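Got a structure here, written out as structure tokens. Questions coming.
Note that this complex is displayed minus one protein chain, with the remaining chains in position.
Right, chain A next:
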Amino acid sequence: MSVRRLDPHAERARRNRLHPRHLEFARPAWRWTSADGVTRINPHALGAIGPNGIKRIDRSGASVEAAAAGGPQASAEPSRRQVTIDTPTAYVAVVPELPEGRLSDHDRDLLGLARQLAEARGGAEAGVAVVAVAFQAEVAGLEEAGADRRIDLSSRVDADSYAPEARLAALAAVETALAPAHWIFADDFPGGGDLGRRLAARLALAGDAAARAATRVWQLSEGQTLSRAGDRQDIQRDVARVLLALPECAEPVSDTRHAATLLDLDASAGDASAAPGVIDRGRVAVDPQQIPLAQAPFILSAGRGVSDWDGYHHAAKVLGASEGASRVAVDDGYMPRARQVGATGTFVSASCYVAVGISGAVQHLQGITKCQRVVAINSDPSCDMVKRADFAIIGDGDAVLAAVCAQLGQPQPESGDSRHEEVRHDAA
């Protein structure tokens, strides 16, 4: 039997950092395993003496990150588990919206909800597959979003035009071929909300009483769905066959990767033979200034840095953008109050927001948090708007806007010219 023997002098010198022989006895490692098998940590041995002579303890792992070059990418994105289903026995169908041909956040939520429903039915072990039904050919990211199979209906339906009856016929063909346990749509008009209700009505009239859709589903808990009814009530009910779900109805898939194999359907089945009741006659040109500012897709916004207001209005017309303004421009009387963007004005949700001569006050940045792309034109490279922007140009806003109009072939008429025209107009 071995007896642990301690040198009391050495222990004292080790404990007392002010002991003149402390360094002799200090343990070099800050963490060691004691004789009892217990991990011991010496907090005094942690860290390093910084350049100013003060000891610093870096628990952030920065030195580790600096040491391993390829490390951060691997750690930021944990590896996903591959899930493959060879022969599916049942299906959960999802019809993603695919705005601009890409999976949106809402679509990922729908696929996450479908995964939850598939897991409730036994998951991959039982052969329950999530199938994404797309009206477009090339959809990226379905593997990570959680689709085991995908169906491409682009050969039957024109993806660009609005043909709800043709789409419904294509979905009915999928229904006869696969008979999915659930259909999941995005509940927004006039996309999935329209199509899902059409399919639910078709299935309900065909005798499937359980096909009555659950609309505005926002949560799945304990095998039941919660859906918003009217304005002030929720309905808790068993999971319906057709679900029309709101955004954030479920967590998107994050830890598995799926196959998204293309499923071939019989091309001849279920053709839309009857004359369509709804015919798409194309988009209608909308005056951008008539669109409510909160909904406008493209906003050209002006602030204190703009001095040529005629040129700014002309540029908005040439670019086809709605006009917005910062608080300063409104207070100075150059723009109406209804055009003010920000916390005290309108919260905008443009897909592209161009800020000319706006330095980016906190209230203004709050108003544009929902904008997807922000372009800043500013003479100050250090302002907050340039930091926020996805694309920033350092320069004079008036000159850049004038050059944009010139390059698009519609330069602003000289002020003298316009006055001449006015005179002629009055004379006529």
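Going forward, a contact is a pair of C-beta atoms (placed from the backbone, for glycine too) under 8 Å apart; a residue touches a chain by one contact, two chains touch by 3 or more; residues count from 1.
Note that contacts and distances are computed from a predicted model.
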Exercise. Quick one: the chain not pictured, UniProt calls it what, "Electron transfer flavoprotein subunit beta", "Carbohydrate ABC transporter membrane protein 2 (CUT1 family)", "Peptide/nickel transport system permease protein" or "Phosphoribosylformylglycinamidine synthase subunit PurQ"?
Worked result: "Electron transfer flavoprotein subunit beta"
Problem set entry | Omitted-chain contact residue, chosen from A:G193, A:G305 or A:G357 | A:G193
Exercise. Which one, A:N16, A:T89 or A:Q295, makes contact with the chain that was left out?
Worked result: A:Q295
Exercise. Of the residues A:L111, A:V157, A:L220 or A:L365, which one touches the chain left out of the display?
Worked result: A:L365
Exercise. What residues on chain A make contact with the chain left out of this view?
Worked result: 59-62, 64-65, 72, 75-76, 78, 100, 162, 188-190, 193-194, 197-198, 200-202, 204-205, 209-210, 212-216, 218-219, 226-238, 246, 248, 251, 254-255, 275-284, 286, 290-292, 295-298, 319-320, 351-352, 365, 369, 373-375, 377, 381, 386-396, 399-400, 402-404, 406-409, 411
